[in-house]
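Left out: one protein chain. Kept in place: all the others.
In order of appearance the chains are A, B and C, and numbering begins at 1 in each one.
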Amino acid sequence: MTQDAIIRHLVIPAIQIAVLLGVALLFILYLQLIERKILAFMQVRLSPRRVGWHGILQPIADTIKLMIKEDTVPAKADRFLFTLAPIVTVAPALLALVVIPVAGEPLHLFGYAITPWVADLNIALIFLLAISSLGIYGIILGGWSSNSKYSLLGALRSSAQMISYEVPLGFALIGVMMLAGSASMVRIVEAQKSSAWWFVFPQVIGFFCYFVSAVAETNRIPFDLPEAESELVAGFHTEYSGMKFALFFMAEYTNMLIVSCIVTLAFFGGWLRPFPNVAALDWLENGWLFLAPLVIGGFVGWLLDQRFGSGLRLMFAGGVLGALVGFGIGAGDVGGLASMRAPQLSGAFWFSCKVMFFIFMYIWFRGTYPRYRYDQLMNLGWKWLIPLSIANVLVTALVMLLRAGSGA
Amino acid sequence: MADDKEPKPPSPEPPARAAGEGAAVPPAAKPEAAKPAAPPAAPAPPAAGAAPPAASAPAPPAPPKADPLKEPVPSRAIDLMRQALPDALLEVTYHAGQALVRVPPLRLLEVLRFLRDHADLRFDYLSNLTGMHWPKKERPLEVVYHLYSIPRRHRLTVKIDLAEGEAAPSVTGLWPTADWHEREAFDLFGIGFAGHPDLRRILMPDEWSGHPLRKEYPLEGNPGDHVQYRDVGTAEHVYRYDKAAIRGFGWKKEVEKTGTGKG
Amino acid sequence: MSDKVIRGPRPSPVRDAVRTILLLELWVGLWTTLKNQFRPHITVEYPRETVELSPRFRGMPRLRFHPENGEELCIACHLCETVCPDECIHIVSEKKPDGKGKRLVSFQINYERCCLCGLCVDPCPTKPLTAIYMSHDYEMADFRREGFVAALPALLEGVEPREYKE
Partner (left out) sequence: MFRTEEMEINMGPQHPSTHGVLRLVLQLDGEEIRAMRPVIGYLHRGVEKLCEHRTFPMIEPLTDRLDYVAAISENLGYCGAVEKLMGVQVPPRAQYIRVVLAELQRIASHLLWLGTHALDLGAMTVFFYTFREREIILDLFESFCGARLTYNSMRIGGLYEDVPRGWFDRVRHFLKIFPGRMQEYEDLLTVNRIFVGRTKGVGFLSAEDAVAWGVSGPPLRASGVNYDVRKAIPYSSYEDFEFDVPLGAHGDTYDRYLVRMEEMRQCCRILRQALDRMPDGEVRAKVPKYIKPPAGEIYHVVESPRGEQGFYIVATGGEMPYRMRFRAPSFVNTQALPMLCRGRLMADVVAIIGSIDIVLGDCDR
């Protein structure tokens, strides 16, 4: 093997994986803080503010706490499975990250092209569906091996729920695959670029079905029955503590991240800017020009809000002000900034913006909705989402057939 | 329930109800029934006796009779019972406008069924059931039934006396709500209820002995009344109030060996 | 006039169908939570900042001397001790040497028993400024049980309410 091949096949993937894991884990760690902050603001209260500046070190403190906490195992639990379960849950979740591309074009460093994804499988969507359903095993094992009734009930609920929602999840994505003609993530996004619109527009029902099923699949409110704390204490992880509990937690947030990524890639054009084919909006390619002032303005406003305890009003005002400034800079092409081209950066920027939006949706749901009941959940899945997603596939196929017929 | 079907103007005894059940009726303005429509002190209808008390203030202080609180109030229930079950009424007393009937325990179910089912009375709501203990009396235990009629809006208290060890007839067949009330009376007074479906302790632990609301039962309880569970054995020092500390504050620090040290 | 049957939102086929399809009420809910983000927060960071107590706030009962001339207000009448439902006040008094009235020897309050009901202030005869008063101390945790018995010197260190009654 030449040195070149070693670098190409070992070093670069290793770096990619390291960066991916580092970024993803850090993000997941801070996702917790973000969720707590957003929920707190929705609930007119303060968020964690003690550890570090505005609670910036809170996730780290939590991690340390969970790591050094006593790791209890119930006396009558199956020790082996009890330990295995969190690992089985978290491993597939992290594994799914490898097929997520964050930008369109490879980065050229020292003559090597580093792709902004670890692997571009041609069956990426299928791979995601397959790998994410493995997570159920961890939950079932965890619930069963705890030897606790509440855990068992939680595990039963979650297995039924996840199996039911796998179906609409898969069907909802088939429409996208048909439109793109591929299951590769990169191709799907490129197809959205060439077809001039995001797939959410032709596939709005598919998107709806996918997102709802995905929320259910990740066990989040309003579908958080497996861990419904008011009914089942904590569901399948009632008996878990310390780092094992943290792994379950990590898996949940990783799944949230993955679902947001998939929604972004499959329906919202991944790393593409809004209206990718409208040349007049080319300055959006450097979207940070627009968003950086918005974020800075909003942040300053937020700090003032915290100072004066005035909700998030000033943040809103600061954000609007910043956005206007950014708009001016971008549209006026001040200093040639808007004509700059860095597709990797721009792609990653838009990608993360969209992902953040869906994560916000998740948290927003959590802040707003009550929880479904078990039978209602099953009803929704089997009676609404599955027929709807199948109909969506059929209609998509029909329309494609008609268009192909008329085109030919 | 069937309340809408009832005639709107309340049944024959609005003055009784008003006088009896209104907000703390002044002794002076009280004998509404005795001297109906005393011109100055008869404010506007629906609730004559319980109208804003300011209005009834000018009523001249009547010369203190026997005891204004013990004035009888007209009660349809008692009238009907006098007609239908004259021998079941052992005693009728009144306090602050509330009528109380004492009946023999053996005829309790009959009386209560009459009260519940009679079309003019319709005591469909067992508001409260409780026991009482009079250790000096010959028949020391008492069971009190507070009845209320939702359609007729009137109240009645029924009492029975029981000898020690005598069981009261259970009224769960008449009002299912009596279930827990009777369990509580059993638990706290040791009154038995014949015919109760599930007479167990309810508030006290199952293995408790003794009945706390009896008068001879000490306030702090008998030490041996319940099973002593194994000490959890984490605290080294167990502070305990001694008798004197109930009154003052010098708790005593007692060092006790707790458990076997395994806990 | 007296009763009113509640039936909830009245069904209407068209509106309900529209609502169901467009998930209208779900959006309304989301809007409510979004809107509330712009409201000021209502919680405070407790040890760092404290809430303002109203003048009548009932904290731990304390004893006081007259704020102006520093005279002992308590006349050792034992009334608060009598009415205390928890028997947490313990007074020892003696006859004044000049023969008129009584004088405190010791005054103890057992905060372990006290339920902060304020009944002891009610009969206190030294009006308008009562000798025993409900202070604004509310941080009453301690590491030792002995710390809960406040004798006379400790009782006088209370935080006074911001304004006197009357």
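We take it that a contact is a pair of C-beta atoms (placed from the backbone, for glycine too) under 8 Å apart; a residue touches a chain by one contact, two chains touch by 3 or more.
Fair warning: this is a prediction, and the values are worked out from it, not measured in the lab.
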item: Partner chains on view for the chain not depicted; value: A, B, C
item: Sole residue of A:Val233, A:Ile296 or A:Leu324 that reaches the chain not shown, by the stated touch rule; value: A:Val233
item: Interface with the unshown chain - residue positions in chain A; value: 39, 42-45, 149-150, 153, 156-157, 221-222, 224-225, 228-233, 366-376
item: Residues belonging to chain C that touch the chain removed from view; value: 1-9, 19-20, 25-26, 28-29, 31-33, 36, 42, 53-58, 83-85, 115-119, 122, 134, 165
item: Chain B residues that touch the omitted chain in the full complex; value: 1, 3-4, 17, 21-27, 30, 46-47, 50-54, 67-70, 95-96, 98, 100, 124-128, 130, 132-133, 144, 146, 150, 153, 155, 157, 175-177, 179-181, 184, 188, 201-205, 212-213, 217, 219
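Criterion: only the chains that are shown with their structure count from here on.
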item: Identity of the most central chain, Cα criterion; value: C
item: Centre-to-centre distance between chain C and chain A (centres being mean Cα positions), rounded to whole Å; value: 48
item: Computed distance of Cα centres, chain C from chain B, in Å; value: 33
item: Chain B residues counted as touching two or more neighbouring chains; value: none
item: Interface hub residues of chain C, defined as touching at least two other chains; value: none
item: Residues of chain C that touch chain A when the two form their complex; value: 26, 29-30, 32-34, 36-45
item: Touch list for chain A against partner chain C, complex; value: 40-46, 49-50, 309-313, 316, 364-365, 367-369
